[in-house]
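One protein chain is absent from this view; the other protein chains keep their places.
And now, subunit A:
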Amino acid sequence: MSDLDQFRQTVSAWLEENCPPSQRTPITREEQVWAGKNKAFPSSDAKLWFERMRDKGWTVPEWPLELGGGGLDERQAKILKDEMKRLGCRTPLFDLGIWMLGPAVLEFGNDQQKQQHIPAIARGDVRWCQGYSEPGAGSDLASLQTRAEDKGDHFLVNGTKIWTTNADKADWIFCLVRTDPNAKKQEGISFLLIDMDDPGVSTTPIELISGESEFCQTFFDNVKVPKTNLVGELNKGWSVAKALLKHERKLMAEIGGDTPGPSFSPVQAALEYVGVDDNGKLKDVGLRDQLVRHEMAFRAIGLTHFRSFEERMNGVADNNVPLIMKYVGTEESKRKEEVLMAVLGHRALGWNDSEFNDDELLTNRGWLFSKALSIAGGTSEVQLNIIAKRVLGLPD
């Protein structure tokens, strides 16, 4: 048996033994455990499962052992992920610090910053949010205006950030701020960590079409930020941001995952809501065609994720492939939601109405939520620009 097979067996046995049965069913949004000073657990099993995973360092499997991570390499981490998926184990901890900030601090942070932030993220002690976009800086992110003035021993921050997910619940925010207003766009930007408890920081939720308001606008009014909170070099924040954006896009490319939605797959829903004829074919040929087109595309995307992984592992990586995954993943997710809506017919249209069951109500919420996928983290159009220029080498 190879080392990896051995590892798979050990992981699988550990998960079987340590993951409570209640933590092996599909997770709802209310059941997600988010990091933070005031962590709330929906059940004692969820707490137990989180603590066991935390103690293994498997909330952040690929981070260094000495900083609270699991110390796994990419192959081992994939095995852990695969086994968790196979056994239906829930993600024990949710946080932007895990997915986005942590990798950036590990790459660009100094020792003091790593010691301060990485173990805290691994333990789920701090909830992070992201401050990139501004009302006047969306796709054109580099035109951001939030100022951080050098005041000797600290920066003085003034401005506003928008689409700061869960900023009202977060403990810290990582921000892009303008430190040199005279430099060209990208060149005067720095990457700054700000404690949300600092005087002058405030948030307002934004209500979305899905009825939720997980996004906020965050305001900075003469906020004093210690200089030790600068990650990377002064005025070199853009390169930190770009590296971090890669993590965000990779995350968004992974369709499904833990995104809340109905418990049925599109195929299951179609069998129930459309029904089949004597030949076992869905009764609505048009819907059947829409569904199969989605299913086939979804499979092609899954195979491409896998090919990209295999190529990296075999040292023949095509670095262009990851660039397409944000676009295809989010566009296909949107298509999936459209298919689900069509499949449920008017049963998908209920809004806060007890006539409809939870899955039916979640279907239109998921559909509305999905519209943000191809906007956040770089719009589909920006992604196509990147492919055209960077991959295909088409001229400006």
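Just so we're on the same page, a residue touches a chain if its C-beta (ideal position, glycine included) is under 8 Å from a C-beta of that chain, and two chains touch if they have at least 3 such contacts; residues count from 1.
Here is the rule we go by: contacts and distances are computed from a predicted model.
> Can you match the unshown chain of the complex to its UniProt protein name from these: "ABC transporter ATP-binding protein", "Putative tricarboxylic transport membrane protein", "Anti-sigma factor" or "Acyl-CoA/acyl-ACP dehydrogenase"?
Of the names offered in "ABC transporter ATP-binding protein", "Putative tricarboxylic transport membrane protein", "Anti-sigma factor" or "Acyl-CoA/acyl-ACP dehydrogenase", the one UniProt assigns to the missing chain is "Acyl-CoA/acyl-ACP dehydrogenase".
> Which listed residue (A:89, A:328 or A:373) would be found touching the missing chain in the intact complex?
A:328
> Which of these, A:33, A:282, A:342 or A:362, touches the one chain of the complex that we don't see?
Checking the options A:33, A:282, A:342 or A:362, the one contacting the hidden chain is A:282.
> Tell me where the left-out chain touches subunit A, residue by residue.
Output for subunit A: 267, 270-271, 276, 279-282, 288-289, 291-293, 295-297, 299-301, 303-304, 306-307, 310-311, 314, 316, 320-321, 324, 327-328, 381, 384-385, 387-389, 391-396.
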